[in-house]
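Note that this complex is displayed minus one protein chain, with the remaining chains in position.
Now for chain A:
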């Protein structure tokens, strides 16, 4: 049958999150001198680019708030930077529910940043549901890393 394959222009859709540093919490990068201020790497290494959520929850833990306080300050320092908050869920849910849950989580982050003075027009949200785990694996250790909101520099 003559079905046209989609010839959609491939805007670097996945690039942004795929090239993001793995996990700010590991504090891996040592040569922070080579990091460009105001970049995604700067955010991930020196501030923390993500917060984590409890099972089926979207409220912010004290740790998450501390991370977002630093993010808000950082965003005030780099006033021209705009970001997208990616909301994610672990794999232990149905697809549609997890899309909605990821959107809730992303908005929790956005609302907190807004309360800390980051203008809403600098912050977009997107939910990936369970589609893009940060850590591959079917253990609670992996799932807890995947229930997250990630702040991605546009």
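The criterion applied here is as follows: a contact is a pair of C-beta atoms (placed from the backbone, for glycine too) under 8 Å apart; a residue touches a chain by one contact, two chains touch by 3 or more; residues count from 1.
Keep in mind that, in the parts below, contacts and distances are computed from a predicted model.
Undergrad: Name the chain not shown, per its UniProt record: "Glycolate oxidase", "Tol-Pal system protein TolB", "CheY chemotaxis protein or a CheY-like REC (Receiver) domain" or "ABC transporter permease"?
TA: "Tol-Pal system protein TolB"
Undergrad: Of A:40, A:67 or A:108, which one is in contact with the hidden chain?
TA: With A:40, A:67 or A:108 as choices, the missing chain is touched by A:108.
Undergrad: Can you name the residues of chain A that touch the chain not displayed here?
TA: 1-8, 10-11, 13-14, 16, 18, 58, 84, 91-97, 99-101, 103-104, 107-108, 111, 126-128, 131-138
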